[in-house]
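Heads up, one of the protein chains got dropped from this complex, but the rest are sitting where they should.
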Amino acid sequence: MSTDRAHRPSAVHPTDDLARAIDDLPLVDHHVHGAIDHDLTCRQFEELITESDRPIPSWMTQFDSQVGFAILRHCAPLLDLAPHTDPETYLARRAELGATEVNRRLLEASGIGHFLIETGYRGDEILDPAGMAQASGSPADEVVRLEAVAEQVVAAGTDAAGFADRFAAALWERSRTARGLKTIVAYRHGLDFDPRPPTPTEVADAAGRWLRAVESTGRIRVDDPVLLRHLIWTGIDRGLPLQFHIGYGDPDVDLRRGDPLLLRGLIERAEPSGVPLLLLHCYPFHRNAGFLAQVYPNVYFDVGLGVNYTGARSVAVVAESLELAPFAKILFSSDAWGPAELHHLGAVLWRRAMTRVLGGFVADGEWSQAQAVCVATMIGVENARRVYRLGEGT
Amino acid sequence: MSTDRAHRPSAVHPTDDLARAIDDLPLVDHHVHGAIDHDLTCRQFEELITESDRPIPSWMTQFDSQVGFAILRHCAPLLDLAPHTDPETYLARRAELGATEVNRRLLEASGIGHFLIETGYRGDEILDPAGMAQASGSPADEVVRLEAVAEQVVAAGTDAAGFADRFAAALWERSRTARGLKTIVAYRHGLDFDPRPPTPTEVADAAGRWLRAVESTGRIRVDDPVLLRHLIWTGIDRGLPLQFHIGYGDPDVDLRRGDPLLLRGLIERAEPSGVPLLLLHCYPFHRNAGFLAQVYPNVYFDVGLGVNYTGARSVAVVAESLELAPFAKILFSSDAWGPAELHHLGAVLWRRAMTRVLGGFVADGEWSQAQAVCVATMIGVENARRVYRLGEGT
Partner (left out) sequence: MSTDRAHRPSAVHPTDDLARAIDDLPLVDHHVHGAIDHDLTCRQFEELITESDRPIPSWMTQFDSQVGFAILRHCAPLLDLAPHTDPETYLARRAELGATEVNRRLLEASGIGHFLIETGYRGDEILDPAGMAQASGSPADEVVRLEAVAEQVVAAGTDAAGFADRFAAALWERSRTARGLKTIVAYRHGLDFDPRPPTPTEVADAAGRWLRAVESTGRIRVDDPVLLRHLIWTGIDRGLPLQFHIGYGDPDVDLRRGDPLLLRGLIERAEPSGVPLLLLHCYPFHRNAGFLAQVYPNVYFDVGLGVNYTGARSVAVVAESLELAPFAKILFSSDAWGPAELHHLGAVLWRRAMTRVLGGFVADGEWSQAQAVCVATMIGVENARRVYRLGEGT
């Protein structure tokens, strides 16, 4: 729907007006990763359109899924193919055009006006913020992952007693121009952690345990809850908006421990700091996130990743996100990583879902057309610009 | 939709017939609080249309929410304004008319036929049952909050050993003409309490702890789980229908501990008493409540508060409440407190949601029109009249 907006005849039907207004929004994708800028084999591509990290069984294809069907529907036309083409044709055409051209087409057509790029996950395999800005033609700022900074501090060498100071210094340095921070405590431990800041002694002790584990295993991975809490509280002290992975993700996550209601204690303790806490994805707990966003001024949320992976059903997921939360507390993200199809779909599916859901409210006589445009603009653009201060220098 | 029912031309379309039948139901609002009978500032009004108890941030208004949009849509016409007016115009007109006239218009237009008023929360700031009956022109009976009675017993003076007897006596006296009881154990502790009745010794010990805490803090608030269990079991002995706050509410509630499935042990222990247990609101756990209402004869539920606060999305919430539960086990409530807009919306949104959901079943050929009217009448009127014995004297 965003492929030929320049040549679209002016709409006369009110719903068309709403669709066009939403289609034209210069979205802020407030949580996204870089696109892959090299060609992918069919197998590699399939492995990148699922949150599973397991080999794909021989008796199935990942294209037989909501996200797969959505790619064939919405991305194929941008590669000059008919919608609903078959996977083989799609991947052959993709290879023919090459990654650079595919990325250019998909990113530009997404209509994203600003990317906030989280660089902490396999950042060397994907475009960095500068690369994304170049490939898309839109500005791209950085969101820094707390756990990645901590692991870099250990990789660079520290002793246990010095860890806290070195981490704080590294975080300040790494986030000098960043727009936000991110934590994956949901993956590394679960959201059921003690919400209190640990004491300096506890941190030093935990750092010592970690350094000894690194020494014996050769692997640098922070998963000690004391350290994870310390990273979060240092992040809150840093004062930038803080993103939390919540809910659905890869099988590393124990989804039972990914319910945002588990963050209640931390939310209340962090409230005086004024730091915005942004709950990402949240599926299937997005209604719980909406509750938190209503009752706590410092809580925001999105349904990012859940939109791409529910495809034709993303209308329902977006609708469910529009219940308890004030509209000033909801944001848009794609959480795309790798294939630019995911960046494109994040925007296309959100625009279509918002058009259908808000258009339904208008058609039912519950909302005015002007209210619908206003809310879409808040969620798609304005809330993120306000929270991340995108109009201001860093 | 309920503003001009007297002058509506007779409908010919089946869906219009269903809408009219639902519109004409003299609803029993089985859990509601009084309306505020004095004028409100803009700030006060905004603070009363959210479950948040925090100051409203300067960068947002509570009108930018589902409940806010629903007020501007459905209440503005009753104040002689166009639907979807702006908040400033709405509040100015509200001030111009004055609280008494606003209450009269909104309450009458709600078409509520009977109010069951829970008086235990800041009851001195709102109309009491007699005041509500006068303002609305419909009968209003009382539902007594167990925790409020216990706190009144302590305020009046008791020793620990005498607490249980005094509470029982006070409850019997306070509920002489009441139609039901209510507990907010979800707020004061969580639903994850030991379902057994505590022993007299346990109660006396807990009362002693409470009295000492009252003495040292000057604050009278019952939150000891032993005492809360004792209030509940004394309430079950009293024999009136017993309401439970469940799920969504203000930030005092730890929503993780508000899942009605946590009440399984109590439900089974209370089953021989024959006392109806009424699970209120239940959002986002209303499907769990529907399960309990199917398998346990003594369990009923509603989606009260969740209807008002999801506004245009209340259609989905009501639809989800019509799954597992037999239709004899579902009730209507608004849980309104304060602005009469909330009393009005509770009725309007429920009527619209039921019309759309049941009308959809009829249009799809799944239900007959007669079945739809019958079910709406059961849920809106008859079930509450049977459970609370509204046709009988107290």
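Letters A and B mark the chains as written, and numbering starts fresh at 1 in each.
What we mean here is this: a residue touches a chain if its C-beta (ideal position, glycine included) is under 8 Å from a C-beta of that chain, and two chains touch if they have at least 3 such contacts.
None of these values were measured; they are calculated from a predicted model.
Screening B:Glu142, B:Asp259 or B:Asp335 for touch with the missing chain picks out B:Asp259.
For the options B:His38, B:Arg122, B:Arg212 or B:Arg287, the residue in contact with the chain missing from this view is B:Arg287.
By the touch rule set out above, chain A reaches the unshown chain at residues 50-57, 59-60, 62, 64-66, 69-70, 73, 83-84, 248, 250-251, 254-256, 283-284, 309-313, 316-317, 356. Where chain B meets the omitted chain, the residues involved are 259, 261-262, 264, 268, 271, 287-288, 291, 294-297, 319-320, 322-329, 361, 364-368, 370-371, 374-375, 378, 386.
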